[in-house]
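Only a single protein chain was left out; the remaining protein chains are all shown in position.
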Amino acid sequence: MNEIFKAPEGDFRGHDQQDVWSQTADPELSEVGPGTVCGEYMRRFWMPVAMTDQIGDLPYRIRILGEDLVLFRETGEGRLGLTHLHCAHRNMSLEFGIIEPGGIRCSYHGWKYGLDGTIKETPCEPVASQVKKKACLGAYPVIEYKGLAFAYMGPRDQQPPFPVMDTFDEDGDEMLPSLIKSPCNWLQVMENAWDPFHVVYLHTLAARVQFHESFAHMPMIEFHEAKFGEFYTNVRRDGDFVWLRIHDHMMPSFTQNGAHFPVPDRERYFGRCGLTRWVVPIDDTHTQVVTWRHFRDGDDPRGLTDKSQVGFGKTDFYGQDPDRPYEMRQRDPGDYDAWVSQGPKNIHSRENLSFTDRGVAKVRRMLRNEIRSVAAGNPVNHPTDDYDGVLPTYAGDTVLRIPAQEGRDDGAVLKEISFAVAGIFKDGDEQPIETRKQYIIDALKAYEASWA
Amino acid sequence: MNEIFKAPEGDFRGHDQQDVWSQTADPELSEVGPGTVCGEYMRRFWMPVAMTDQIGDLPYRIRILGEDLVLFRETGEGRLGLTHLHCAHRNMSLEFGIIEPGGIRCSYHGWKYGLDGTIKETPCEPVASQVKKKACLGAYPVIEYKGLAFAYMGPRDQQPPFPVMDTFDEDGDEMLPSLIKSPCNWLQVMENAWDPFHVVYLHTLAARVQFHESFAHMPMIEFHEAKFGEFYTNVRRDGDFVWLRIHDHMMPSFTQNGAHFPVPDRERYFGRCGLTRWVVPIDDTHTQVVTWRHFRDGDDPRGLTDKSQVGFGKTDFYGQDPDRPYEMRQRDPGDYDAWVSQGPKNIHSRENLSFTDRGVAKVRRMLRNEIRSVAAGNPVNHPTDDYDGVLPTYAGDTVLRIPAQEGRDDGAVLKEISFAVAGIFKDGDEQPIETRKQYIIDALKAYEASWA
Partner (left out) sequence: MNEIFKAPEGDFRGHDQQDVWSQTADPELSEVGPGTVCGEYMRRFWMPVAMTDQIGDLPYRIRILGEDLVLFRETGEGRLGLTHLHCAHRNMSLEFGIIEPGGIRCSYHGWKYGLDGTIKETPCEPVASQVKKKACLGAYPVIEYKGLAFAYMGPRDQQPPFPVMDTFDEDGDEMLPSLIKSPCNWLQVMENAWDPFHVVYLHTLAARVQFHESFAHMPMIEFHEAKFGEFYTNVRRDGDFVWLRIHDHMMPSFTQNGAHFPVPDRERYFGRCGLTRWVVPIDDTHTQVVTWRHFRDGDDPRGLTDKSQVGFGKTDFYGQDPDRPYEMRQRDPGDYDAWVSQGPKNIHSRENLSFTDRGVAKVRRMLRNEIRSVAAGNPVNHPTDDYDGVLPTYAGDTVLRIPAQEGRDDGAVLKEISFAVAGIFKDGDEQPIETRKQYIIDALKAYEASWA
């Protein structure tokens, strides 16, 4: 009997590590409500707040950055309005409001608001009433494009132009919107996209190959700066091919990544992104991931995409939503399970960041600097400050036939290629938008040929 | 592409109005728990706490003014008892207690309490035990009438007589009780009854005619004082008829209104109320509306009443409960949707009160004065201080044939009629209760004739 009851040997430190339970999240980076420093910073940008197919003939109640709002399509020209939820008169919710041409009317006493929240009518008030001039309803401008509604919720005098990317309107590219909610803080969802190493385990070695077996190999990652923001090159060798996946980042939470179901078995020059993505805080502990999936001929040689699965609450690649049984989530966890299970607000002080977390550390540093700069009264630098028209971005897959070089360390070769390709992309910024794509393709081919 | 991405023009002030999100409810008027100033004030009155058809042979757990209580019918004479939920011995809930003649017994160790919370037996204690004398259970007196149980939860030395209204026992009037809960603060539910203007939009123009198409016309409202409290006259002209609806208010939350489905197409003299109503706080963010619906021959010429729909959680007029699909509530909102959607506790500092909110402003002012008076140690003035017997009230519909007067502004005419009719009602207070009704009817007819 004694052997059974013998305590196991080992360096058990649960009690020594007890302070993990009293540590808390970093409010500077995680709190997004009105009046918070991070929230004020986030409010300097256009953000997608809803899928427009969710807006019917009734007001649509949403929550963004901790604010309860109502989104509606006025019945005149069909423009979208986005206002504070509660009527400025006596606070009845405008989700019960009456949509009219040019605005929305509260059903309690009939106050009517224009799209900008100006009070248009107060029908039960005396004619001489001045309340229309003294009061107003909080409202935000909305831009609608390809199934998404974007809003700017910051100070009016700091409203930037809408940043239009080169990936928003390309011939042969069908874009389908998607919006999926996660019950956790925005930052941990966003960081997942700055962490190119999690594909090795989470998406490949942990349970099964969720995307492509090449993801089991450790990539070489190099971070680079671009005019629109940051990007990284993610390089792997596959036989004679060097496969570069380029990932765009634009603060605060915009990312574009390569194709979802690529096969690096042939040359590919400046293939473009499979996903354009914003991570949008609903509030401190809820987040929506809003995306356009791009569908182009040739991006999916294995036929794994499924347009019918892209929409509200769903998408066509694995592990992005909660609609799987708990046991399936345990046996085959996905991105959703990774970020949600970090907790309602990830607690940085109990992490042990390492070499592979360079991207995560970098984005937190950048975010903190930007937040403090805005809090100090400085304007945000927008990429649209430098561009009048369409912004050039880089994300996508490029595959070059450059065999391993005898007598040279292949790691050094791949690193050299990373920087050369990044340079070609950056040179493309100087080209007119009409000829830039061909310029990059030609330059990539010439560079590949230089290794022959 | 540029036109699509151009931000809409307008005076968008969502960010300027951001402080709405940090504003909070007024604790002086909204907090009702034990020890709060509003709660102490509310505890000076008899209030309906339950429908008696919900009390079977088991203890009935309820929550009133933030207190968890148990209501039961003792098995001797069938009297109702109302005590604190937790046994005074070791806190087991008396919802699991044993109902006996004259009281309730805790099932844990058998302590038995009388209706007033006195400990009658402690069967497991030694005979010499003094605990029966030292301890007791909190209990409140209960009065039962026409399907409702009323309790007084205040200090014993300030317990007023039960205020009996003239509308509580009239020949030809069938009264059916109803109790409906709302997940919000009591005050916003109560204020709805002080706001005669919301009928124009909410009940008529917003979605459809919920009661009568005449409600689309703006009423003329005059507030008057009565011995029992306040009342207002709500006057509209319909052809040759002048339709006066009189609404009673008695602090803190008693109201009576006119008929629910009236048709002002003939003379009517001193028609009486369709609803007697108390708004009772469950706690700071939950409220029960407790009513008697009155059914009399002639009150409902269109046959819209439905006695079978009046009861626990329901009534026979639209929009008082949550049991409608969300889309129906959006398309055709009712009173419930108005007050619940103001939020768990309406935030007054983000309202813009106007001319039509005179009643709301008035009741808040009266309430604040009364609360502060009680907090300062003053007694409450009850209408029963002046009356030994039945209290005369006024609510109901009166329709007089008084055509528009050539050469006179009709608004001035209606105002004159309002005050004259209010005067007749107030004169009636001086009459013996047996002859008062006929006195008022005769006086109304004589007044009407004076315009012929």
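The letters A and B name the chains in turn, as written, and every chain counts its residues from 1.
Quick note on the criterion: a residue touches a chain if its C-beta (ideal position, glycine included) is under 8 Å from a C-beta of that chain, and two chains touch if they have at least 3 such contacts.
Because the structure is predicted, anything quoted here is derived from the model rather than measured.
Trainee: Taking the full complex into account, find the residue in B:Ala135, B:Ala375 or B:Ile441 that is in contact with the omitted chain.
Mentor: Residue touching the absent chain, from the options given: B:Ala135.
Trainee: Of the residues listed, B:Gly10, B:Gly110 or B:Pro344, which one is in contact with the missing chain?
Mentor: The missing chain is touched by B:Gly110.
Trainee: Which residue, A:Ser214, A:Gln342 or A:Thr398, contacts the hidden chain when the whole complex is considered?
Mentor: A:Gln342
Trainee: Hey, which of A:Phe96, A:Tyr145, A:Phe162 or A:Phe197 is the one touching the hidden chain?
Mentor: Going through A:Phe96, A:Tyr145, A:Phe162 or A:Phe197 one by one, A:Phe197 is the residue touching the chain not shown.
Trainee: Can you work out which residue in B:Ala7, B:Ile55 or B:Met92 touches the chain that's missing from view?
Mentor: Counting the whole complex, the residue in contact with the absent chain is B:Met92.
Trainee: Tell me which stretches of chain B touch the chain missing from the display.
Mentor: Residues of chain B in touch with the missing chain: 33-35, 43, 58-59, 66-67, 79, 82-84, 86, 88-93, 95-96, 98, 105-110, 114-118, 122-126, 129, 131, 134-143, 145, 152-156, 159, 161-162, 164, 169, 389-390.
Trainee: For review purposes, identify every residue of chain A that touches the missing chain, sorted by number.
Mentor: 1-2, 4-8, 10-22, 197-198, 200-202, 205-207, 218, 327, 329-331, 333, 337-338, 341-343, 346-347, 350-357, 360
Following the convention adopted for this analysis, only the chains that are shown with their structure count from here on.
Trainee: Quick one: chain A and chain B, Cα centre-to-centre, how many Å?
Mentor: 50
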